[in-house]
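Missing here is one protein chain; the remaining ones are kept as they sit in the complex.
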Amino acid sequence: MTRPSIVSDEVIESRLVGLPGWRLENDKLHRNFEFDDFVNAFGFMAQIAIIAEKMDHHPEWSNVYNRVEVSLTTHDAGGLTELDFELATHMNRLAP
Amino acid sequence: MTRPSIVSDEVIESRLVGLPGWRLENDKLHRNFEFDDFVNAFGFMAQIAIIAEKMDHHPEWSNVYNRVEVSLTTHDAGGLTELDFELATHMNRLAP
Amino acid sequence: MTRPSIVSDEVIESRLVGLPGWRLENDKLHRNFEFDDFVNAFGFMAQIAIIAEKMDHHPEWSNVYNRVEVSLTTHDAGGLTELDFELATHMNRLAP
Partner (left out) sequence: MTRPSIVSDEVIESRLVGLPGWRLENDKLHRNFEFDDFVNAFGFMAQIAIIAEKMDHHPEWSNVYNRVEVSLTTHDAGGLTELDFELATHMNRLAP
């Protein structure tokens, strides 16, 4: 399986337009999610865990109660690739 | 902690009115849930797992891909109690 | 991606030897797992959910408190395939 290569700054800019809530931070895609409570936050994490493993592309994420903070990058490519935008899109789809 | 006692048939009937999708089957509360896909089905199960353990009241449930089939009863009471209606209410709230 | 084809009865027999706890039931692989408590049972289910989605091969399974009952078959092949034995192997590896 060929892994995606790094995308250009222009592509990053245009992709971010379609990803409400996400921004660049230290060259990673970053978003804070806030849920009603811990149950909803962890339900989201369980869904994303399944998707991430299937993509073989895992987030850096932290959780405190109803908040989930996510950073995405593609380590073996050394920057942002289509995988990051794909995972971010799944997250926006599954978050309320 | 006092555990709830069995509710009457009249109460069961009136509670079922407020619980779309649920019906009595073999004296248990029963509902089939259908989700978009496995990810959504399991996300739901993860949320309910957390709630069920907190209530110390666990469902009998089965899953195949996007379907989750649930039966609820209170074994140590020998029938339906408020715990079953409470858990069913959580499920209806968290299912799409 | 080519999906596995049905395996012969001889192969089934020989594979079952290496899968303690599993048996044939209604032409499906079947096993009952018992855990210490609900937390352990659901932790196992969460792990298998991730693996199953990655394999694009999902179990028929039910849970009541600390018990998880599993049936495996490959519906689109109309019987048992290597996918079922692979998933059963993951389950035996992750169950205590």
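In this document, chain identifiers A, B and C correspond to the written order of the chains, with residue numbering beginning at 1 in each.
Here, a contact is a pair of C-beta atoms (placed from the backbone, for glycine too) under 8 Å apart; a residue touches a chain by one contact, two chains touch by 3 or more.
As the structure is a computational prediction, the values presented were derived from the model and not from experiment.
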Among B:53, B:69 or B:86, the residue in touch with the chain that has been omitted: B:53
Residue among C:11, C:24 or C:39 that touches the chain left out of view: C:39
Touching residue (missing chain; options A:13, A:27 or A:60): A:60
Touch with the omitted chain, as defined above, among A:7, A:29, A:46 or A:80: A:46
Interface with the unshown chain - residue positions in subunit B: 46, 49-51, 53-54
Footprint left on subunit A by the chain that the document does not show: 38-39, 42, 45-46, 49, 52-53, 58-65
Subunit C, residues in touch with the chain not shown (by the definition above): 38-40, 42-44, 46-47, 50-51, 94
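In the analysis below, only the chains that are shown with their structure count from here on.
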Residues within subunit B bordering two or more other chains: 38-39, 42, 46
